[in-house]
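Below: one structure, written as structure tokens.
All protein chains but one are shown at their positions in the complex.
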Amino acid sequence: MIINNYIFIGLLLLAAIGFALAPLLVVRLIAPRKRSLSKSEPYECGVLTVGETWIRFRIQYYIYALMFVVFDIEALFLFPWAAAYAGLGLFALVEMVVFLVFLFLGLVYAWAKGVLRWA
Amino acid sequence: MIRVLFLVIAVTGLASALATVLIKNLVRAALALAGFFFAVACLFVLLEAEFLAALQVLIYVGAVSILLMFGIMLTRGVQGTDPASRPSAWRLPGVVIGLAVFALLGYAIFQETGLGTQRAWGAIDPRPAIARGTVEPGAPRRRAINDMGKVVGVELMTRYVVAFELAGLLLTAALVGAVAVAHREDDEPSRGEPSRIPSDPPITTSP
Amino acid sequence: MPPIGPGSLDYRDFFFVAPEMVLAVWGLVVLLLDLGLAKRQPAPARRLLVGRVALAGVGLTLAVTLASSLIPLMARANPEDLSTWFSRSTIDYLFDDDPSLFGGTIAGGFDVGVFNLVYVTLLGLVVWMSLAWKFTEEWGEYLALLLWATVGMMLLSAAEELVTLFISLEMMTICLYLATALDKSRTRSAEGGLKYFIYGSVSSALFLFGLSYLYGLTGSTHLSTIRRLLESTRVVGLAANAAGITAILLVLAGFGFKIAAVPFHQWAPDVYEGAPAPVAAWVATGSKIATVIAFMKVFGNALKPWASPSDHILGPGWIGLLAIVAAITMTYGNVAALGQRNLKRMLAYSSIAHGGYLLVGVAALGLATDVTRAAAAVLFYLVVYAFANVGAFAVAVWLVRDKQSDDIDDLNGLVRRHPVLAISILLLMLSLIGIPPLGGFFGKLYLFMQALDERKNAFGSISLIALVGLGFLNSVVSAFYYLRVARAMFLRQPAGEPIAAADTPIGLPILLAAAVVVGSGLSPDSLMSVMQSAATPMLTTPIIVPKVIGPAQGPPAPKKPVPKFEYSKDQVKKMGQMATGGAGPPGGGGPPATKGATTKKAATKDAPATPRKSQNPP
Partner (left out) sequence: MIELLDPTSPLVWAQSQAVDLGWGLALRWGLWLVVGFLGLFPGIVAYMVWLERKAAARFQDRIGPNRVGPLGLLQPIADAIKLLTKENLVPAGADGLVHLAAPVLVIVSAFLMLAVIPFAVGMAPVDLPSGLLYLMAASSLSPLGVFLAGWSSRNKYSLLGAMRAVAQLVSYEIPQVLAVIPIVLWGGSLSLVAIFDKQVEFGWFIASPPGLLAFLIMLIASIAELNRTPFDIPEAESEIIAGYHTEYSGMRFGLFFLAEYLSVFAVGCLVTALYLGGGMPLPLVRFPMNLLGDSLPRLILVDMVLLAVFMFKVLLFILFMFWVRVTLLRLRVDRLMNFAWKYLTPLAIVNILFAGIWYECVIRAGVLTLGGWLWGWVVTGPLVVFAVWLVVWINRRLLLGGPAGVGRPSLGGTRVDAGAAPG
């Protein structure tokens, strides 16, 4: 039963979180704690930080993320197709070629549009 | 056991959904939203739809939340706590409407009795566990649960083929349109990519 | 093992979606062509070239649409004609009257053909209009998005199944959101696009949620299966069925957003004003036609048993809800339009009002005994409205291009300079009001007559009669703002510099639209009979038994002889006339050929696990 598998995964998840937090607990117990003003400043090459930290970024990052989402979803359509391919035959291959052409032309478009040029 | 698990997951999901709405810091709210997506994935697991659960995590937690974060980083001045971001005049009606919708949905779900040959939602019995030898070949639901990836593939390639191809076109169209809307010619650097070194004049619009 | 592989699909089904495929591919062609030319040609030349290529694509699609609609008709009329081109089995396939493709997800009948023609014709006008002036840099993207939106519309009105329906709806609306925002020189465009996107995506989410309720309740996504199931439990109806009511509410909200019915209309004025005028035209016409058709399919076909199971007006059924929404929508739209001086905003509010009239028609459909006529009335109204509106938006294009504003006052004194166009515009406005003998009058007439005709139960009729009365009042109200345009053109003196001459991209849509409203007014019966033939397959889909993926469930039942659906020669002719812009079929049309059509569906349910198309008639 599938849920049984996931019980293990849930346990693994808990164990991993515990594994990450346990050393931090140890640190809290044994490591020195001396707060001071200069220690808690952000480290920006030793100079005092200027201006707002959470700055606005270029739109290019966003376009990359957008392309990532689109291509990720398109790639995920391929998984069930690939898993079922054995029983489907030529028709599925043709359909997938059409799909891949869409995917590919999307990439070509972005490429030619200059979106993929990191500046 | 399953019931307890469900309650835990549901409470987590509700809490993170509430947190998404109530937290003022946008990145934290987006993080709470990712938590909610994860809770939904857990619910999919409880429904034995692990394929969907994996998709949910992969697309929503792995991709959409990244998109959200980047979108937040793109807009100036709203990353931090912005007290003016929510007019309080709309809060009370919003809460009332939300609760009303919630009550309606909850009532609808609990009251459902089943139409015709369909069984009521509450009456669907726990699914049979598989054990060796007791598998009825051809039980479609069992089959769908056990290898959902493959079954989804077959369905996509046969019955939903138009929807499938259209989804491909839709994604491409969304990509094209979004790039066209977001992309500005003056955002582009001057020609000659290899010459760009960090000492060049900074990009004008933003860091 | 059952045929879940290639066997259950027929390659030849793609023949019927050829128009969609051509448009989809052509969108890519236009896009890549524009990119290829981007750095080589100056912007004006590129714009013209790309626009012409897009127009050529629309023309090609028109041809393909005609072919894919006519060839089956010819096959049915006289199979021997085609034997030189096609093999025997292909002719049999075309002869097969089952209009469902791809396992019942898509319809391929007469209705789809007719409306594909309407979409492609309107698309041609919209694309042509776009070439009138320069409002964006991204021509390839803009045109590709228009073409792809049309693909969505075509599939939306052909969808017979909820998943396909939803994805087509998204295809259409997402392309339109993006096209709305493409005019980067004005911030209003971006604002409109953003508003459209936000409202639209929320409504899509609600819609999808409602569809999931439907699926959960009925266990199927096929409209016909849902209907069969609901019919079998008709006694229950919506009474004490909160889940069903929720589903109805959510789905209604989704459709309501798309056709800007009143509680969900806020986006419309801003989008119409912000979007480039051709896009606004396409939002107002194509997207409205497709959405209303899908609306009719979902409510008038799948959810029909839930329409009004009891005698109460607001009893357990969606009729009451729809009647209220319709009443508020048309009243609000008309009253709000009264105060508008901006042509595009005026058109936006008036299109809200027309949405209200259309909802009256759908409500009548819910009570109708003669479903075909009721649906045909809505379709008639839709077609006439769409052409008239495209013409009206062409005027908006004219104003925006030459005056950089959309004020109605800029039309002052038009009749002196351009009498033909001014009279055409006047005709459009009169048709939109519903003045006889124009198409708009007959549209309203059919719509309201249908609503009055339904005598199934007393309360339902009373509510519909009240609606019709309100509709008449509203038409009177609408006369005020439509005639403001006429007054500006005929009675006022031009204030400043007169408007420049209209060239083909502007003049053609106006003239063509005027021709359509006049033609459909002169012989409304012929257009009505085409619409009736279209309405028949639209609302009586064959029953698809969902095929489970599993071993064969016993031997397939022997197939009963299927009564053939004969298309008359007249209809074949009419299809051709539709292609020429629906410019009013001359002379009286043929008789409505709906006789055979109503009986043809029963036999299909006996052969569940076998592919439909591959069984050729003996």
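Annotations
Residue numbering begins at 1 within each chain, and the chains themselves are lettered A, B and C in the order written.
We adopt the following convention: contacts are C-beta pairs under 8 Å (C-beta built on N, C-alpha and C of every residue); 3 or more make two chains touch, one makes a residue touch a chain.
For clarity, every value in this text was computed on a predicted model and none was experimentally measured.
For chain B, the residues touching the chain absent from view are 25, 27-28, 31, 34, 50-51, 53-55, 57-58, 61-63, 65-66, 69-70, 73, 129-133, 135, 137-139, 142-143, 146-151, 154, 188, 190-196, 198.
In the full complex, chain A contacts the hidden chain through residues 1-2, 4-5, 7-9, 11-13, 15-21, 23-24, 26-28, 30-34, 39-45, 49, 53-55, 57, 61, 64-65, 67-68, 71-72, 75-76, 78-79, 82-87, 93, 96-97, 100, 103-104, 107, 110-114, 116-119.
What we mean here is this: only the chains that are shown with their structure count from here on.
Averaging C-alpha coordinates per chain places the centre of chain A 41 Å away from that of chain C.
Averaged C-alpha coordinates put the centre of chain A at 15 Å from the centre of chain B.
For chain B, the set of residues touching two or more other chains reads 151, 154, 158, 161, 167, 169, 174, 176, 178-180. Looking at chain C, residues 4-5, 9, 31 sit in touch with two or more other chains. The touching residues of chain C, when paired with chain A in their complex, are 4-6, 9, 11, 28, 31-32, 35-36, 38. Touching chain B in their complex are the following residues of chain C: 4-5, 8-9, 17, 24, 27, 31, 101-106, 137-138, 141-142, 144-145, 148, 151-152, 155, 163-164, 167-168, 170-171, 174-175, 177-179, 181-182, 184, 190, 193, 213, 216-219, 229-230, 232-233, 236, 240-246, 547-551. Interface of chain A with chain B (complex): residues 1-3, 5-6, 54-70, 72-74, 76-77, 79-85, 87-88, 91-92, 95, 98-99, 102-103, 105-106, 109-110, 113-115, 117, 119.
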